[in-house]
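Worksheet for the structure shown next.
In this view, the complex is presented without one of its protein chains, the others remaining in place.
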Amino acid sequence: MNSTKYYFDYNATTPTDSRVLEAMLPFFSDNFHNPSSFYRQAGDARDAIDKARENVAKLLNADPKEIYFTGGGTESDNLAIFGVVSRYREKGNHIITSAIEHPAVLKSFEFLAKKGFETTLLPVDKYGLVDPSDLEKSIKDSTILITVMHANNEIGTLQPITQLAKIAHKKGIYFHTDAVQAVGKIPVDVKALDVDMLSFSSHKIYGPKGIGVFYKKNKVKIDPMIFGGGHENGLRAGTENVPGIVGIGKAAELALLEMADEEKRIRPLRDKIQKGIIERIPEILINGDTDQKLYNTLNVSLRYIEGEAILAMMDHEGFSLSSGSACSSKSLDPSHVLLALGLKHEDAHGSLRISLGKYNTEDDVDHLLDVLPGVAAHLRRMSPFWDKK
Amino acid sequence: MNSTKYYFDYNATTPTDSRVLEAMLPFFSDNFHNPSSFYRQAGDARDAIDKARENVAKLLNADPKEIYFTGGGTESDNLAIFGVVSRYREKGNHIITSAIEHPAVLKSFEFLAKKGFETTLLPVDKYGLVDPSDLEKSIKDSTILITVMHANNEIGTLQPITQLAKIAHKKGIYFHTDAVQAVGKIPVDVKALDVDMLSFSSHKIYGPKGIGVFYKKNKVKIDPMIFGGGHENGLRAGTENVPGIVGIGKAAELALLEMADEEKRIRPLRDKIQKGIIERIPEILINGDTDQKLYNTLNVSLRYIEGEAILAMMDHEGFSLSSGSACSSKSLDPSHVLLALGLKHEDAHGSLRISLGKYNTEDDVDHLLDVLPGVAAHLRRMSPFWDKK
Amino acid sequence: MMYSSKVMEKFRDTKNYGKIENADGIGKVGNAKCGDVMWIYLKIEDEKIVDAKFETFGCVAAIATSTTAIDMVLGKSVEEAYHLTNKAVIEALDGLPPEKIHCSVLAEEGIKAAIEDYRKKLATS
Partner (left out) sequence: MMYSSKVMEKFRDTKNYGKIENADGIGKVGNAKCGDVMWIYLKIEDEKIVDAKFETFGCVAAIATSTTAIDMVLGKSVEEAYHLTNKAVIEALDGLPPEKIHCSVLAEEGIKAAIEDYRKKLATS
């Protein structure tokens, strides 16, 4: 963690915690055996996987048998969606999600729409919240899946998952939540939420990339998406990524231990940034809910200027930030999330996402507040929309 | 590579080469950035991915644009199959493979058969070879995919891929090959083979687990299986597993450099084992082709005794071996591969797979030949089928 | 490994395997197709099992349950031995993996088959 001086993009990805990497290392070249093999040494790999599964289960308050390892958050989201529609297509062809989901969900929905499924994208209010009564109204006899994200990656808004899952269950419909941005940051208890399925990703919680978790209640039956040698209780085939699984297990263990203290440390830093920006930069919009929001996330529109230009100026000053989500940074469209909140295109284009994490210090924050106002002023001087006085 | 004294199970998995691990290490905690991000540091991750893609392309004699990174060999096999059937279902519903494929292919076929596809499993002769004229005869107007493995994981038999692909192309049908056991061991040239798609897995070539390669000719169009943020040119979404990709890239680079020498070193060791077993253990069967076969693989049936019992005795003596494939070791059925060769159930149950690799020495081989005959004799004394004289 | 250390110990224990010439009861159970065949030989005197041996083609669990079943019936009355259960065999081995439970059933059946063979011979002699 030294090649970036001021990293404020923890919602995009996190560095692997050194304790996590240390736990993984023995499983590359020494304890490398295929967990499915017969001999003694394979037992060590199996034991390590069991332990990781227990640690992940603990983090979610789940039963270890309900935890399946996948190749990432995206794969887990896809598994929930395709696993349900493949199995229950005969029962119905209507699926519901929200308008501000991650592309892992939205693009799957788009594909299924092309394949003849009926899809509903629930609107959100100007804070990014889904209205439970909208969900209630959108349910049909043909609805087979509802998936709504726990925490939004761009604006941090937290949805009322317990309430939404209850509505789904009243109608006997499976409920999945993409909890990629929630797990590891805030307590996520699958029993309290009462969700049928849940997804998260290792690299967002200081674990390695290329590994994810899919939680599924034991009584929920879905089709696998990847078939083969019966791994992960038949739900996800492929030789187990043992170091990756050990890594996400260790990351889960650490998150459970340290999450509460991290919140105490990070929330005031985020609040300080928000306050500082409001004080020092005129004509801004704070996007997302003020209350139902991840404590590490701040999304702000600097009106009259464009996001990429801000990122580039800030990058030059040593700051790693994002505008909208990392994975759509190549796209020219403004954030679908901000547009769904009702922002004007211009304001959506000028958004900046500041997401904090483990290694941010008060110094980082102060320096950000020193630099950002100047960058905004510089770009605004260049902008035809800025009223120069 | 020290916790197993005598590892002879390189077809199940391989230890990560220390040079590969070294190449990966900077990408966990230092150069951890999301390759899709905007700032400078993300460029290092992108460059590393580009370099890995080039190294993999070189190993296969492909264009880097034809290389896609996935979560493993199983996922790549599934992507070929489901990507084609999802896209061309309207064109036809018949798919062809061989009877001795890995479960990654066979279980996908079984699932599709249940979903209404017509599947053909080509028989093999007693050496494990597919007869090209069988393929020719099995093709129908409704055939949309042919997939035949390059090298078999249990018996090592190499299929006449060039010939089979030519037959497919004469009829305008896509041809995929599961080259998980071939790549890294023998030269695999996608242009010479003229396959449309090809799959392989990192952990079989001294790379890390949890990462695989899918090769696809640029003009071949298939549906993705995992949807999301447009990674891997839209074919496989999910934040890139940067350390894993760097790992498979380095493993590919090393394989290209060292493969030929490894063959020279390993083939005589394998041949010595075969000769020694033939000399020292009566009533055995050497399974698979004698000639069209991986140089590192030996599959032998020790008649009148059962495979797991052999593995357990050998494990006690410090040897890691397998019977059939690792991933079916939990299953009670004898190897579907050996049954397809025409072996009797008893003989299929008594099979032993010896697969060699980088770290095997002449000493390992001599010790194996010292120990195995005694183990066979011990178990045979216990067997009701063994004629004790 | 999925086996208990008790199973592995029994698997490697060689004292009970072999043939008994002129056995009073022989039980042959299992099927080579399924990968497990167990032959049980009993020597019986005064309705008491005075010697017992097995020959088994099969996996670790098949061999370990064979020898354990022999241990458990040696010295017992035929009547007692006939009531040996696979559950008792599993317990004596500190458990078996679920997919290997059928091996313990085979051991129970092997003992029963040998005793039935003995009784049939008695009845017809």
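Should a chain be cited, it is by its letter among A, B and C, assigned in written order, with residues numbered from 1 in that chain.
Everything below uses one rule, namely that a residue touches a chain if its C-beta (ideal position, glycine included) is under 8 Å from a C-beta of that chain, and two chains touch if they have at least 3 such contacts.
Quick caveat, the model's predicted, so the values are computed rather than measured.
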| item | value |
| --- | --- |
| Option from A:192, A:260 or A:382 whose C-beta touches the chain left out | A:382 |
| Touch criterion as defined above, residue of A:194, A:258 or A:346 at the omitted chain | A:346 |
| Sole contact to the chain not displayed, among A:254, A:309 or A:340 | A:309 |
| Residue touching the undisplayed chain, where the options are A:71, A:103, A:334 or A:357 | A:334 |
| Residue among B:40, B:58 or B:344 touching the omitted chain | B:40 |
| Chain A residues that touch the omitted chain in the full complex | 304-309, 312-313, 315-316, 330-332, 334, 345-346, 349, 378, 381-385, 388 |
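Assume only the chains that are shown with their structure count from here on.
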| item | value |
| --- | --- |
| Gap in Å, rounded to a whole number, between the CA centres of chain B and chain A | 34 |
| Between chain A and chain C, centroid-to-centroid distance (C-alpha), Å | 57 |
| Centre distance in Å when chain B and chain C are each reduced to the mean of their C-alpha atoms | 40 |
| Contacts with 2+ other chains: residues of chain A | 38-40, 42 |
| Junction residues of chain C - those touching two or more other chains | 1-2 |
